[in-house]
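== subunit A ==
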Amino acid sequence: MLWYKAWRESRSRFLIAVAAVSVFSVGVLLGARTNFPPPQAPLLPYSAFVWGEFYGNGRAVGFSVIALLLGLGGLQRERASGSAPFTLALPITRGRLVVTRVAVGLLQLIVIALLPALIVPALSPLLARHAYPWSQSLQYAALFMSWGIVWFAIAFLWSALFRGEFTAAVAAILTPFGYLVLYGASRGDQRFPGANPFTMMSGGLDRHLGGRMLLTEPLPWTAMSVLVVIAAALLFGAWRMTVRQNF
Partner candidate 1 sequence: MNFRINTTSTQPLYLQLTQQIRHAIDTGVLQPGDGLPGIRTLAEQLVVSPNTVVKAYSELEHEGVLEMRHGSGAFVAGRKPSKVKSDRVRQAQERMRAVVDRLQDDGFSEEEIQRLFEAELFFRAPTPRR
Partner candidate 2 sequence: MNDSWIIETDALTKRYGAVEAVSTLDLRVGAGRITGFLGRNGAGKSSTIKMLLGMSHPTSGTGRVLGHRIDDARANREARRHVAYVAEDKQTYAYMTVRQMIAFTRSFYDDWRPDVEARLLRQYELPIHRKVKALSKGMRTKLALLLALARRPRLLILDEPSEGLDPVSIEQLLQSLVAAAADETAVFFSSHQIAEVERIADHVCMLDRGRLVLDASLDAIRQDFRLLEIGFAHEPPRVDWPATDVGSIRTTGRQVRILAKCNVDAMIERAYGAGAVSVETSAVSLREVFLDQATEQA
C-alpha cells in the first residue's frame, strides 16, 4: 500500500501538471491550424515552430518546475501535518518509503515528459495539418528527462532536509535559477557550454541560427549518463538523511 500512499500524496500536483501540459499541447496545435505559418515568418518550417512552442527555453523551464514539484513531500512534510509518527510506526523501513516515493515520482515525470512527445506527432497531422517525426519528439523527451531527474532528485533532497515544507519547495524552485546565476557568474557558459541545463534540454540548438530545428547528431549519451549518476547520488544522499533523522 505504500505505492498508494505515495500516489495520493502527489496525485493533485501530478494531475494538475498532466492537465496543463495536455491542454497546452492541444491548444498550440489547434492554434497552429489558423496562424501557422505566422504572417511575419511565412517560411518558418513546421518543425521549427514546434521546437519554438514545445522545446524552446521557456518550456524546458516549465518541465523543470514540474520535476521539482514532483520531488517534494515525504516524512518532513508529514511531520508538519502530524502524521509522521503514524507512518514511522508502520512495519516498514524508511528505505522502502523513500524508494516507493522515488519510483512513483519518476514514473509520473516520465508520463509528463511523454505527453507532448505523443500528442505532437500524433495530432499534428490532424490538428495542424503538418507532420512531425516521432523520433524527434521522443529524443526531446529523453533530453527533458535527463535534466528532469536531476531536478526531481534535488527537490527530493531538499524536502528530506528542510522541515518547513514551503522552505523545501522554495529552495527547490530556486535551485535551477541559483545554478544559472552561479553558472553565469563563473563564466561557465564560455568554459563548458554543455552545462547549461535548458540549452541541453532544448537539444543544444539555438533559435537564432534558423533552419528546421531538428536533432541530427546522436543524443549526448555521456552527458545524460553523468546526469543520471548525479541524480542517483542526490537520491542516495536524501535516503541516508531520511534514515538517520529522528522524528
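In this text, a residue touches a chain if its C-beta (ideal position, glycine included) is under 8 Å from a C-beta of that chain, and two chains touch if they have at least 3 such contacts; residues count from 1.
Selection rule: all candidates are chains of the complex that A comes from, given by their letters.
As the structure is a prediction and not an experimental result, all values here were calculated from the model.
Q: Considering only the touch criterion given at the top, point me to the candidate in 1 or 2 that touches subunit A in this complex.
A: None of the others touch subunit A; the one that does is 2.
Q: Contact residues on subunit A for candidate 2 in the complex?
A: 80, 82, 163-164
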